[in-house]
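One structure is given here, and the rest of the page talks about it.
All protein chains but one are shown in place.
Letters A, B and C mark the chains as written, and numbering starts fresh at 1 in each.
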Amino acid sequence: MTQIQIGSTLTYDVKQPTIFLLKIAAAWTQHQMVNNERMTFDPPLNVEQCQIGPDGNRLHRVVVEPCQLSISYEATADLTPDIDRPREVGESQPAQMPPEVLTYMNPSRYCESDVLARFAYEEFGSLKPGHSRAQAICDWVFDHLEYTPGSTTSTTTASDVLLQRTGVCRDYAHLAISLCRGVGIPARYVSGYAVDLQPPDYHGFMEAFLDGQWYLFDPTRLASTLGLVRIGVGRDAADVAFCTLTGSATLLEKNVWANLLEDPSGVGRNPAVSTA
Amino acid sequence: MTQIQIGSTLTYDVKQPTIFLLKIAAAWTQHQMVNNERMTFDPPLNVEQCQIGPDGNRLHRVVVEPCQLSISYEATADLTPDIDRPREVGESQPAQMPPEVLTYMNPSRYCESDVLARFAYEEFGSLKPGHSRAQAICDWVFDHLEYTPGSTTSTTTASDVLLQRTGVCRDYAHLAISLCRGVGIPARYVSGYAVDLQPPDYHGFMEAFLDGQWYLFDPTRLASTLGLVRIGVGRDAADVAFCTLTGSATLLEKNVWANLLEDPSGVGRNPAVSTA
Amino acid sequence: MTQIQIGSTLTYDVKQPTIFLLKIAAAWTQHQMVNNERMTFDPPLNVEQCQIGPDGNRLHRVVVEPCQLSISYEATADLTPDIDRPREVGESQPAQMPPEVLTYMNPSRYCESDVLARFAYEEFGSLKPGHSRAQAICDWVFDHLEYTPGSTTSTTTASDVLLQRTGVCRDYAHLAISLCRGVGIPARYVSGYAVDLQPPDYHGFMEAFLDGQWYLFDPTRLASTLGLVRIGVGRDAADVAFCTLTGSATLLEKNVWANLLEDPSGVGRNPAVSTA
Partner (left out) sequence: MTQIQIGSTLTYDVKQPTIFLLKIAAAWTQHQMVNNERMTFDPPLNVEQCQIGPDGNRLHRVVVEPCQLSISYEATADLTPDIDRPREVGESQPAQMPPEVLTYMNPSRYCESDVLARFAYEEFGSLKPGHSRAQAICDWVFDHLEYTPGSTTSTTTASDVLLQRTGVCRDYAHLAISLCRGVGIPARYVSGYAVDLQPPDYHGFMEAFLDGQWYLFDPTRLASTLGLVRIGVGRDAADVAFCTLTGSATLLEKNVWANLLEDPSGVGRNPAVSTA
């Protein structure tokens, strides 16, 4: 078991009555237990908490009157990942994939896998199917992009990134997702907390469906897949923005952290990790 | 109750072993009963049938060896729509929307509502919220586009359509969906059968979430919302393609029909129709 | 005659041998005399000065070794514009336009007039041809965009701007140019110095070919067309970047000014101004 202490604080200047949809709480999955969880609002507010969909995604919704609002979240996540030898993980056949997984083959806002299918097929179509092929895609993304904060915007898509060759974690994930879908591997976006991420922030990584389960990848290589605490999954970053506002508020401050409390042992290098 | 006889036949030249994902069967919803349903394959095949997600979408999956394949689907749909006076249908507040509906506020592959939000807000932001505003958006789309078969491709998005001002039913729906999302109305794509559609084909229309339920709209005005039999709903057309192939097969022939068997009566003109 | 004192200073940190192409000197045209011109480099450099094309565009090219480089430009421009009553200026017919003007009907990098032609035609196709129609296009651009520094990047095109509805001077010009071309009016980008521009900077405006000559417009309304000193014209901003570098250098400081020395008199409000 890996035990990770996570948390974040957000401060907003709320200028008019505003609805906040927050996606900052750790997901509840079979492989991720969330303990000692505490979400506080200053000033205090009525919070509506809901779980969305079958993947453990959670949502906190609050209605806020004009004020300076502080949101604070803390929890401990206990991860019990399935850890496999990468070379033993193959790909799933479309004829066997669960229907709800097929959705993650479709193109989405930031992952135009339809446009990139031919490129993906040319570059990765002849590789041996399996975890190693998804890893090869992530390696290609890492090798060909330059991590450049500020080089992309909220409308930048995987196609843009493939052409301009720069981006941040969400862009890396979007491109890797698109290329996986392009060769027939269902893939989705995961937002979360990452141990020792520098600079500290929420992180975006990706999951590929292989051999009947979802495996984690971080194409930025900024974090270990063993130290990723998931907040939520979606088709791409559009589904898991940490905060969506209806009204008017300005983010003044954001702090995010994830610290390893207890370390796994006996795990080989670069294992295939699954926590969905 | 409206009773509609629907059906379609598809003929494919299958060149190598191919997996077909078919989305041609009518959905099962509270307001849409499907009777006398028959799906046949010639040559005969083992068919896997599944329901996907909470909205009644269905999927038929078959694995096909090289052959000439005929797929035939027939059913009778009994529609018992909620029919309301449009002027009495308001909008839902984000603070009250069910969490699973919030998903349909996110931008998607063909509906970049983030990019179009400002345009939507300028054109429709000051209109009175409610069914009439969604209708105004559909009217605007109808007035500003020219229905032009062949003017768009499988990669054409709502932004493209807004600029080029031409498209077919899926493009009309994508633009209307994007503009609805842009002013804060959850909206989604519906594929289906439409009574008396000319030329006969599967149809694409849209649904907006208003006053706690999903209401149907057809921005092309090619069909009555009372004569729409839904196959499936999704964020946009990417989710409800009538056939997705893995392998190699060519569509040789497609026939689609929808005939009204029994007519509703006592319904005023242009009612607000909900069958989700 | 309008007399305007213009100038700019640029400071660069030059990190490796770098070629600078500078487009900051006032153009030489029939209606714009340039006097008391002085361009200095510190440290001193051999400067190659050339005129490019038939429109008075000038270019200064220098090769710079690593250093901190200061570039200083000053001049006095005497403008003797043709000033007409807008309502008396019609449009030119394609059958009569000089061949070199036809080039400015073609789409260009930032002005995809082909994509926007249908939109332009719908909005402005039925307006009376002439200066008033080009003015109506500029008014529309002014009314529908919000001047927002930082909202666009070096790859933002007129289509993007039409959708997102924000931009800076170059974006306003690109959209107005595209819409003019879309209704058959040749239009081009003009870079220059603008009297009393706030905040001070190089300015981007546009020129439309009407009744046999080029007329100036500023869709941002940030400057008077009587106080515009042209640097150069091009199809769009790609042609008249104030500085293009081959090598590596960082802009540390930029100061731009334009002061009215002598004022024209007897000019009515909103005249049609031509200085090409």
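Criterion: contacts are C-beta pairs under 8 Å (C-beta built on N, C-alpha and C of every residue); 3 or more make two chains touch, one makes a residue touch a chain.
Because the structure is predicted, anything quoted here is derived from the model rather than measured.
*Asks:* Which candidate, C:Q32, C:T76, C:S108 or C:S191, sits in contact with the chain we can't see?
*Replies:* From the options C:Q32, C:T76, C:S108 or C:S191, the contact with the absent chain belongs to C:S108.
*Asks:* Out of C:T155, C:T250 or C:N270, point to the residue that touches the absent chain in the complete complex.
*Replies:* The missing chain is touched by C:T155.
*Asks:* Tell me which of C:H31, C:R61 or C:H144 is the one touching the absent chain.
*Replies:* For the chain that is not drawn, the touching residue is C:R61.
*Asks:* Using the touch definition from the top, which of C:G184, C:G204, C:P219 or C:P271 touches the missing chain?
*Replies:* Of the candidates C:G184, C:G204, C:P219 or C:P271, C:G184 is in touch with the missing chain.
*Asks:* Please identify which residue in A:T166, A:T246 or A:N259 touches the non-displayed chain.
*Replies:* Per the contact definition at the top, the residue touching the missing chain is A:T166.
*Asks:* Taking the full complex into account, find the residue in C:C67, C:A238 or C:L260 that is in contact with the omitted chain.
*Replies:* The one listed residue touching the chain not shown is C:A238.
*Asks:* If you put the missing chain back, which residues of subunit A would it touch?
*Replies:* Given the touch definition above, subunit A has residues 115-116, 118-119, 122, 144, 159, 162-166 touching the missing chain.
*Asks:* Take the complete complex as the reference. Which residues in subunit C touch the chain that isn't displayed?
*Replies:* The list for subunit C reads 19, 21, 50-53, 59, 61, 63, 93-95, 99-100, 102-103, 105-109, 112, 114-115, 154-155, 184, 235, 238-239, 244, 246.
The criterion applied here is as follows: only the chains that are shown with their structure count from here on.
*Asks:* Counting contact pairs per chain pair, which pair wins?
*Replies:* Counting C-beta pairs in contact per chain pair, the top pair is A-B.
*Asks:* Please report how many Å separate the Cα centroid of subunit B from that of subunit C, as a whole number.
*Replies:* Here subunit B and subunit C have centroids separated by 47 Å.
*Asks:* Which subunit B residues touch at least two other chains?
*Replies:* In subunit B, 115 touch at least two other chains.
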